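Just one protein chain is left out here, and the rest sit where they should.
Per-chain numbering from 1; labels A and B assigned in written order.
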Amino acid sequence: MELDTKDDEYMYSGHVGCPGCGAAIAMRFTLKALGAKTIVVLPACCWSIIAGPYPQSTLKVPVIHSAFETGGAVASGVRAALDVKGDTETTVVTWAGDGGTFDIGFQALSGAVERNEDFIYVCYDNEAYMNTGVQRSSSTPYGAWTTTTPGQDWKKMRKKNIVEALVAHRIPYAATANIAFPEDLVRKVQKAKALKGSKFIHVYASCPTGWRIPSEMSVKIARMAVQTNIFPLYEVENGNKYTINYKPKEYLVREYFKLQGRFRHLTDRDLDQIQEMVNEDWEVLLRKAAERV
Amino acid sequence: MILQENPFPGVCGRVCPHPCEGVCNRREFDEAIAIHSIERFLAETAGRYDLKPILTRLAAKKQRIAIVGAGPAGLSAAYFLALLGYSCDVFEAMPEPGGVLRWGIPVYRLPLAALRSDIANIEAQNVRILTGQKIGSEFLQDAAGRYDAVFMGCGHSRTVKLGVPGEKTNAIENGLQFLGQLRQGNTIPLLGVSAVIGGGNTAIDVARSVIRCGGKAVILYRRRRRDMPAFEEEVQMGIEEGVELRELVTPLGITTDGAQYTLTLQEMKISGEDSRGRANILPDEGKTRELRVERVFKATGAEPAEDWYNPPDKTKVSLTLSHTILISPESGPALAFGGDLTNETKSVAHAVASGKQAAMALDIFFHGGMEAIVPKLAECRVGQGPSLSMEMYMEGSRRLRNTHVVSYEEINTDHFQFQPRITRPRLLKEERRTSFKEIDLKISTNLAIREAERCFNCGICNQCDNCYMFCPDIAVIREKNNNERHINYDYCKGCGLCVVECPRNAMTLREEDI
Partner (left out) sequence: MKRVIEGSHAVAEAVRLAGVQVISAYPITPQTHIVELLSEYCASGIMDARFLRVESEHSALAALIGAQSCGVRTFTATSSQGLALMHELLHWTSGARLPIVMAEVNRALAPGWNIWTDQTDSLAQRDTGWIQLYCEDGQEVLDSMLQAYRLAERVYLPVMVVLDAFYLSHTYEPVDVPAEADVDRFLPRYEPRFQVDTENPCAFGQLVPPGFYMKMRQNIAMAMDEALVRFDQIQEEFYGIFQRRYGPVEAISCNDAEIILVTSGTATSTCRLVLRKLRDRGEKVGILKMKLFRPFPVAMVRKATSRAKKIAVIDRNFSFGASGIFAQELRAALCNTPGRPPVFGYIAGIGGLDITMELLEEIYWKTKEAAYPENESVWMGV
């Protein structure tokens, strides 16, 4: 793996993330890309715990823990304070889970990016409320079991397309990234860092605990999400310039689903239906990317 | 580090049929690594820049060893014995060392300079080569007292008789001799058609040399093309160059009218296959043909030039290994036999293997006797075949490697991208027909590096640092020298990600012994 910032480390060992935690990997890569001049705003999420209890900290950059729904707003305030202090060097990054982004924090996020606040919002997406014990969120994919969508009541609604929601705000930069593609992730974070205004990065971060997968498979499954088109890697500049970063191998989604306990109940018919949904989403994305050419 | 294991990278990088590429894991992904080309590239590069590797050498020992025959087996034995600390004298009948490499294989496959470069390196390891020293059968008695062991690597240099009427009329020329004359620098202009009888590499070499001397060549082989012992690639190139191949024929007799020879050819028919898949053949009764040619070469099998070269009957204390036979007589020096004398497959690679095996076996024998040889050699095995590692024998770091042979299924191919194998640059077939110039051309440094980068490095950490990067707990530690990685067990949670994300299966996860 070739990364310029390979040696830069802004995280300590000994945090309390679960074995194989995708969110921990995502943070590690992101901070490698951002460097020491970074302030992390951390609304309630798994990382509120992983970041460590008083008087210790997992990170080597300052962290402002904040209320669940305030990721966009607190970062706006931090940026404003830095601006009035004349600090243009420091990057403000909000680091939120899918619950804090798709659901409870969506308003503050929408407000902040509508104002085009100069910060990076990273949503590390583990597709449910994992910190509270695997409850469904609007990021939970169609078909998934969670503790609040148990048994035959598995989630029948599709995952909210958060990137498109952000793109609709016409922010300078919105992108997806994935822990299995570190070079791409780091490049996107660095690109976001160099741009002014609101930047949104949606990072796929697998959760062995909540997805009922073996811990060693967490990166493999993350990679498969891209390979199957379930989570395409792409970026959108100024709300209209789409670039697809990875031409997937078009594996069948079935391969991805059958590895995960949270999808165990799905029938072949369900999987066929999901395949159609994925194909449809991919077609839509391709069209958007092509229209610019 | 090839030279720790093989004294002939320049030679093998040209003439070895590279069975290694046939089992290369990359083959199942896209195409095998061009190991052969890379080996030659390394030998040439080392030669060009006069790079001298620092080889592991053991302390000097008192035993002296005589080597009979300076072919690939004898020179390999001498080379490895020298590394193990023995002083060796190599006795060679011909005026220059190399054996089949010098006098058999045509220069378009193995240029003299490449051979001399490898031999020079062998000599640099304190190996004394005495050329023009034909050894008689009395040598073994004379050696007692002067030598503690004798390695016999005299090869197969006498072409076996065809047993065909007319053979004794000198109508049939010896293929090996023909190749030898060419290698002595003689120019032999040929006109008309030459028949070459046989299906081995010698037959192909002769036929292709005939073409280069201006003649036409027809190979007569009693089985099918796919049964030929010759390397398929050589056969293919020969045909490209204009060699005609007649399968399923065998000569019954030869007559001459003074200007031409007439061969009576018996057509053969197939009657099933043997255990190795070769056709069992029978004469197709009544079906014969005639072939008129200007010359006839026999290039069937070869045998030792003298009977005493062969290992004696196993009445004495002896040990038969995969490539070597070792004999410990009641008196006199120990005897080791290698090369074509013992190898079923007559190739340079097998000859080198026998030299290496004999060197190790003799070293073990001197220290621990016959019975110590097999268990000790077993410790130095690489992979599941008979291959032995001198580095492991010398307690090198390769011993630390996991002996598990990584299968393709164990490779994480997500971390590799399809990339075609390099195409080896070659002379055009038109150029090949008219000259003995080396066919395979050099590959550029860029190409060689690109090709080497395709290597999966199965089971071997190449510091790609996937383990380090993907560790959620920053529990993979990179040493300051950047050559080593280790796990910080205080922080490792045992998630196993590093093992799965290792592209090359160089890590394993084992439950801790409590």
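Assume contacts are C-beta pairs under 8 Å (C-beta built on N, C-alpha and C of every residue); 3 or more make two chains touch, one makes a residue touch a chain.
The structure displayed is predicted, hence computed values, not measured ones.
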Worksheet entry | Omitted chain's touching partners, listed by label | A
Practice prompt. Specify the residue from the set A:45, A:74, A:185 or A:285 that touches the hidden chain.
Written response: A:74
Item to complete: Determine which one of A:21, A:45 or A:61 touches the chain that has been left out.
Response: A:61
Worksheet entry | Where the missing chain touches subunit A, by residue | 36-39, 41, 48-49, 51-55, 57, 59-67, 69-70, 72-85, 90, 107-108, 110-112, 114-115
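To be clear about the criterion, only the chains that are shown with their structure count from here on.
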Fill in: Distance between chain centroids, defined by C-alpha means - subunit A, subunit B (Å)
55
Worksheet item: Within the complex, which stretch of subunit B touches subunit A?
Response: 414, 464-466, 468-475, 488, 490-491, 493-497, 499-501, 509
Fill in: Contacting residues of subunit A [partner subunit B, same complex]
1, 3, 6, 9, 11-15, 17-22, 24-25, 28-29, 179-180, 182, 208, 214-220, 223
